[in-house]
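One chain of protein is taken out of this complex; the other chains stay put.
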Amino acid sequence: MENNRLLSAENIIMSFGGLKALNDVSISLKDNEILGLIGPNGSGKTTFFNVVTGIYAPTEGNIFFLDSDIAGSSPQDVARRGVLRTFQTSRLWLELSILDNLLLGMWMREKPNSLTAILRYRKVKEDFRVKAAEALEYMAVFSEELAGSPYRQVKELALVDRRRVEICRALLARPRLLLLDEPAAGMDPSETRELMRDIRKMQEKAKSLGVIIIEHDMDVISDIAERVVVFNFGRKIAEGTFGEIRKNKEVREAYLGKEYADA
Amino acid sequence: MNKKNGFLPALITIVVSYVLLMLFMGVDNLIISGAIIVFLVGGGFFIYRKKSLLDCIVAGFRDYKGSLLITAVVLSVLLPLFFLKNHYIIHIFTLALIYVIASVGLNIQVGSANMTNFSQGAFFGIGAYTSALMTVKLGLSFWIAFPSAVLVAGIFGFLMGLPTLKTREFHLSLVTIAFAYVAYLLILNMRWTGGADGIAGVPKPTIFGLSIFKTVRLGGLRIPWTTFYYYFTLLFVGIGIYFAWKLHNSWIALGWNAIREDEISSKCYGLDLNKIKLSAFFIGSLYAGAAGSLYVHFVGFISTESMAFSVGLLMVCMVILGGMDNILGVILGTVLLIVIPEKFRAFQDFRLLFYGIILILMLIFRPQGLIPKKVRRYSLSTGGDHGK
Amino acid sequence: MLEMRDVSTSYGKVKMLHRVSLDVREGEAICLLGSNGAGKSTTIKTILGLIKPDSGTVTFLGERIDGIKTHSIIRKGVSIVPEGRRLFPKMSVEQNLRIGIYSDMDESVLESMRNHIFTLFPVLKERKNQSAGTLSGGEQAMLSISRALMQRPKLMILDEPSFGLAPILVEEFYETILQIKKQGTTILLSEQNAGKALAIADRGYVLQKGMIVAEGQKQELLKSEIVRKAYLGE
Partner (left out) sequence: MRLSQEDIVLITLMLQLKNTLMLGLQYSLISIGFTLFFGMLNVVVFCHGGFYILATFIGTALVSLVLGLSGVSPVLSGMLVFLMLFLAMSLTGLTGVLVERTTIKPFRSSPPVMPILSTMAVGIILEQLLKLFYPEGANPQVFPQFFSNRGLSFGEFTISNSELVILLVAVVSLTLMFLFIKKTKIGSQVVAISQDFEAASMMGINVDRAVSITFFIGAALAAVAGFMNGIYYTVFRYDMGTIAGIKGFSGAVVGGLGSVFGAVIGGFLMAFVETFAAGYIPGGSAIRDVFSFLVVLLFLIFRPSGIIGQKSIEKV
């Protein structure tokens, strides 16, 4: 196996009953790479994320992350190894504040313990102060406004802002691999551009961070992804740079239909 | 904003409610008591409707925690002095304090972590029985029995937590209900627990070998022993709340909240769900054990009546009424649910009916409870404090 | 036939739709385009009465339908092929077909409708006693559309019908929709797959962030910047 492989999913099959949501899918990712994952709705992209993050155990296949096989591990384990994700319909802790959500993102960097809370309260408080400052600093990269109102409950936020908080939360967990499930859904083009710029900025800052991004907006993909994988009907139908993908007939068909594929 | 004038309204709110509560308990006239209740409810509703005043009071509570806390402590300390002639009322307030400990513990599960536990009454009973058995049968001192009771209840809480790890919501509730019944039936049917007769003659605690819980006369003043037990309990309540408050502002409580809001998300951020759930069960049961032990040494007698399923249900009512995940609210809810029905003893039979109706009304009209949970605040070094 | 005027909806404190207006005229096929999260499903759920609008009106055949219950709306002649198909997995194909039938429908009409469907999709006839959950993806899609057809709708709404279908099946599926249109049923179609949808539609609307950002005849939309950009980055 190559040394700079961050993730290598090999021949993944995920079936639900008779339905194969993923059919013999292999994807690999180098460190510091941004990979775009595209395909029509229901083509298995999110299922792939669920398999990698341990929510589903794959029916067949191996997933090597930093050289250890994580296929079938629990979500907690996978997260602790450094694989973090966002969700298609954002899954924040809704009744909690922006800041609480961000702090919880840093849970793994803590060793939370009820006894410390009682015996070393001062230390806990100080720790929270430091962590909160870091969290808000990260948040400010995505949105000054959100960082300026850390005590707003996330359930009051517009969907777009929730996505920002969610990405920020994932980054605060110091991931080695970040899986973004349609981070720009529901954003307008300028917001999307801004978000992609921020993600890139964060990636550079993190030094070693691989990103897989599911996105429908081709602008986003062409802009950010170095390599693109295309899914359709649970299979990988193409792989390459965006330029190559664009010319691929099968891909055009999947998106535009036969009639317009040649237009 | 309202920082300048927040203190006074908050202080007035506390003092007025306190005075009304004292009057309520002190007068021996059902009509006046009823009038006070109406006044309290009406006043509360008025404040609730008048947004600016409410905000002002809330801000006062937020910004002047220290001085208001001292006020509250002073008022609680003064409380028995109004009722030296009527030691029954002190008895009621002591009971209320004991239940406060149990419901603050239950709040960790029901309020913070959304684990609907109906068996807090059983843990209360386990604590009480442990303490009673150790002092009556083994002749040990309260100071050994109390910590043992706390720990035994905690261990049982932990054990009950184990089968709930794979379950949620109604399955979890079923586990707690089953546990409550099993504990009740076993204790009722075992010989060494006294069976249906219970255990009587549980001694009062002694301090350095001195029995301080005695009625004393100071000149013409007769101070009933309950007064001292009230203070004794108040001390434990103080410690319990202090710990609960520290926990509430720590990482672990954040973890409880996280599993309340979204378990899948929590898993994907590396939160150890088992550990977090078990800690909530363990710590909550410690509180129940402490309350049970204090109860049995106060009343001197324990039977399975005190740990029936309805006791656990009552404790859930206290948490809901006061406000889930808000310690202050839970204290308020508990005191109200213990104290108010006492005044209407003529309607003793309606007591459970009253609890049921209160619970339903709260769920429909104010599910967040009298005092809703607050967003956690941290001391921020940067100027990020302009949040609402 | 269907008219939405300045409809705004929200979920809790979060705005979902912002003053959406659209028209569907009798016999037309209209498509609703937009990426995930743009508000297509919310629009459809609002039409169906599953979400109550904060403001604005929805009328169907000249009658206001905002604020009335979903099942009454369906009975006025709207039927839906929901996103993800939403069959009743443990019921048989036959039962799935019959579930949306109301008692006031004539049994002989029903019978002929059923036969029509079985000639349209012979495979469903073969599997009529099999439970819906065991069908293949394509068969499920056929069943879902048949279930809506059984109600003999005046307006058929399809929410992302190509979801999870193999490309070849998508072609077939759209062929079917075209057939249904030709037989006189009005169609409202929500799709991400712009090209496919526009191929059979007369007109379309493009949603973004809960607002209509473009609308027009199919040719106009096909040429429009916003559509081409969003779907192939050209």
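Just so it is clear, A, B and C label the chains in written order, and each chain counts residues from 1 on its own.
Operating definition for what follows: a contact is a pair of C-beta atoms (placed from the backbone, for glycine too) under 8 Å apart; a residue touches a chain by one contact, two chains touch by 3 or more.
Predicted, not measured: the structure shown is a model, and the values here were computed from it.
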| query | For the full complex, which residue in C:65, C:80, C:93 or C:206 touches the chain that was left out? | reply | C:80
| request: Could you tell me which of B:21, B:36, B:89 or B:177 touches the chain that is not displayed? | output: B:177
| If the missing chain were put back, which residues of subunit C would it touch? | 48, 50, 69-71, 74-75, 79-80, 82, 86-91, 95, 98-100, 102-103, 147, 151
| task | For the chain that got dropped from the picture, name the residues of subunit B it touches. | result | 114, 116, 118, 163, 166-167, 169-171, 173-175, 177-179, 181-182, 185-186, 188-189, 264, 309-310, 313, 316, 320, 349-350, 352-353, 355-357, 359-360, 363-364, 367
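Keep in mind that, in the parts below, only the chains that are shown with their structure count from here on.
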| So what shape is it, when you link every pair of chains that touch: line, ring, star, complete or other? | line
| query | Measuring centre to centre, with centres taken as mean CA positions, what chain is farthest from subunit A? | reply | B
| query | When the mean CA coordinate of each chain is compared with the mean CA coordinate of the whole protein, which chain is closest? | reply | A
| query | What is the distance, in whole Å, between the centres of subunit A and subunit C, each centre taken as the mean of its C-alpha atoms? | reply | 31
| query | How many Å are there between the centre of subunit A and the centre of subunit B, using C-alpha atoms for each centre? | reply | 43
| remark: For the pair subunit B and subunit C, the C-alpha centroid-to-centroid distance in angstrom is 54
| said: Where in subunit A do residues touch two or more of the other chains? | reply: none
| message | Which residues of subunit A touch subunit C once you look at their complex with the stated criterion? | response | 17-19, 40-43, 88, 155-160, 182, 185-188, 216-219, 221-222, 232-233, 242, 246, 250, 252-261
| message | List the residues on subunit A that touch subunit B in their complex, please. | response | 53-55, 74-76, 78-80, 84-85, 87, 91-97, 99-100, 103-105, 107-108, 110, 112-114, 116-118, 121, 124-125, 128-129, 132-133, 136-137, 147-153, 169, 173
| query | Can you list the subunit B residues touching subunit A in their complex? | reply | 243, 246-247, 249-255, 257-258, 260-262, 264-273, 279, 283, 373, 375-382, 384, 386-388
